[in-house]
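Missing here: one protein chain of the complex. Every other protein chain is in place.
Then we have chain A:
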């Protein structure tokens, strides 16, 4: 990231991005960034700066230099047209009613057979 260049003059401290995980099954979530001379200090400061109250299961610090990301010009292309219902369960909203119909038909037939015999 080019943003990094302006801060390298900052006493040669590096920018680290901080990620934390709330529980063992959770995904890592970006917290914020901080300046630190190395990764060990960054990790210690991450706890002090962003995780003083919240409980936390694990922390990552990543040097911003090592993150490759989209430029502002490229970001608008991430937008999606809402035309993927075939990929989502909302495209299959009728299923429950259909299953119910078939169960009721089956049960009615069973009842008829019982009263007939």
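By definition in this document, contacts are C-beta pairs under 8 Å (C-beta built on N, C-alpha and C of every residue); 3 or more make two chains touch, one makes a residue touch a chain; residues count from 1.
Keep this in mind: contacts and distances are computed from a predicted model.
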Choosing from "1,2-phenylacetyl-CoA epoxidase subunit A", "sn-glycerol-3-phosphate-binding periplasmic protein UgpB", "NADH-quinone oxidoreductase subunit K" or "Peptide ABC transporter permease", the absent chain's UniProt record names it "1,2-phenylacetyl-CoA epoxidase subunit A"
Out of A:25, A:71 or A:115, the sole contact with the unshown chain comes from A:25
Chain A positions in touch with the non-displayed chain are 24-25, 27, 84, 86-89, 91-92, 95, 98-99, 102-103, 105-106
